[in-house]
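A single protein chain has been omitted; all remaining protein chains appear in their positions.
Let's look at chain A:
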Amino acid sequence: MKPSALPSPTATGRPALEVEGLRVDLHTPSGTVRAVDGVGFGVHKGRTLALLGESGCGKSMTALSIAGLLDPVAEVTGGSVRVSGTELVGLGRAERRKLAGPVLSIVFQDALAALNPVQPVGRQLAEPFRIHRGLSRRQAAEKAVELMTRVGIPEPRLRARSYPHQFSGGMRQRLLIAMAVALDPDVLIADEPTTALDVTVQAQIMRLLRDLQTERDMALVLITHDLAVVARHADDVVVMYAGNVVEAGPVREVFSRPRHPYTRALLDSVPEHAVRGRPLPAVPGSPPELSAVPSGCVFQARCPLADDRCARERPALEPVGASRSAACHFSEELDRG
């Protein structure tokens, strides 16, 4: 079993969320493919970990399998997910329901779809309290108004009677965040929480998430493909590619001195590096089909450094430095070059 990718030097004790060797298989009509292959990381309370990667790299799949929301076609086939010390893989429905909310919670990207269109938002926000704390309708409604105030919704008492479609995108995302933190979870997963929002609202939402995180001492897993969000808001980063972790470590170190060619290529394709009049830099090629992931290094087809060895053996995720790890045969050379 692979070591947890992030032995954090600052926090002590067990991480709030520990993922080890997580494997998820997708059963498609054309055969079974592995969407997530041996992903591992850990997040301590009060820390923010970013899962970074392009579309289809398995980051959302990782989040959904942690939350236990996989489609019938997807299946966790190995590894372990521990939240506050409790193993989630293989846990029964009833036990998982007890943990869902007070221990682990998730914020979705599409806030309009994640709210019931025919229920006033106040009643939806009250639902976690009614289910887990057994509060009466009135008490739960009162709690919902408190939450709405906390996440910055003006006139919460009146707005509690409105329906989701009567809110703006940013307000809807606030509602969703309110619902996710309602029961003070230890671990909050945010699946691209700001992707559908414009930049100013994005900043507000991220600030809200960070405030709530410090206030309630949560471990935050931020799933995103936005390098700027990662750089600004995350403590640690896990870079994923084709269902594998290719590099992990503190954001500052990983972004200043990437030890994997994919991380470097991603950082190089930020438009700031562009030269006027020249094409925008981009990572050449596209990620492999999940059904045709090569046997060697997953990134070999797009890697400028690839040689015979990369085609033969897949590099393991090895520690490089105190708190970092990378999965590349050339990580040493990358550091020097």
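Just so we're on the same page, a contact is a pair of C-beta atoms (placed from the backbone, for glycine too) under 8 Å apart; a residue touches a chain by one contact, two chains touch by 3 or more; residues count from 1.
Following the convention adopted for this analysis, contacts and distances are computed from a predicted model.
According to its UniProt record, the chain left out of view corresponds to "Dipeptide ABC transporter, permease DppC" among "Dipeptide ABC transporter, permease DppC", "Cytochrome-c peroxidase", "Heme exporter protein D" or "Putative mRNA 3-end processing factor".
Of the candidate positions A:Thr32, A:Thr77 or A:Asn116, contact with the hidden chain is made by A:Asn116.
Interface note: of A:Leu158, A:Ala228, A:Leu280 or A:Ala316, the residue touching the hidden chain in the full complex is A:Leu158.
The missing chain, though absent from the display, is touched by one residue of A:Val33, A:Leu91 or A:Ile131; that residue is A:Ile131.
Within the complete assembly, A:Gly101 is the residue of A:Pro15, A:Gly58, A:Gly101 or A:Pro193 that touches the hidden chain.
The residue touching the chain not shown here, chosen from A:Leu69, A:Leu280 or A:Ala316, is A:Leu69.
Where chain A meets the missing chain, the touching residues are 67-69, 72, 96-102, 104-106, 108, 110, 113-120, 127-128, 131-132, 155, 158-159, 161-163, 165-166, 176, 179-180, 182-183.
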